[in-house]
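First, the structure itself, so that you have it in front of you.
Complex shown without one protein chain; remaining protein chains in place.
Entry: subunit A
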């Protein structure tokens, strides 16, 4: 089984303060998986079986859910005139989750329960989707005003969604 980019997708890498890159706070094995995905995907626009298995092994069931989000082009890198950036991920229910560029945080219930409360997972499917989109170069890009960025960062927009 290969996981490949649907026809019509445009790979875009984004300039900005962090270059649209989430800073990694992952164990070396996870970082290696993303490096391998990036390298392989750049060459073949596909993710081979062994890397999919590695992804599932490291991240558990949320790996497939994250791939679904990548498939649906759910990850957008937002940037404002001040240079501030954040990631916005559209969940399966249509709700938008704002994730930070420099550290792991997602307002979704899975992050609160599995990662923060039970300490059983490295991250949620939304943050994993951000990492995958970066590795594959399929992050969408959108500009917002500084005020809109502030609203998103403080979570008011998430609460209203």
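In this section, contacts are C-beta pairs under 8 Å (C-beta built on N, C-alpha and C of every residue); 3 or more make two chains touch, one makes a residue touch a chain; residues count from 1.
The rule is short, and it goes like this: contacts and distances are computed from a predicted model.
Missing chain's UniProt protein name, "Translation initiation factor eIF2B subunit beta", "SWIM-type zinc finger 7 associated protein 1", "Ribosomal protein L1-like protein" or "Ras-related protein Rab-2A"?
Per the UniProt record, that chain is "SWIM-type zinc finger 7 associated protein 1".
Please output the residues of subunit A touching the missing chain, sorted low to high.
Against the left-out chain, subunit A lists 17-18, 23, 80, 82-84, 86, 100-105, 107, 111-112, 116-117, 119, 146-147, 149-151, 153-156.
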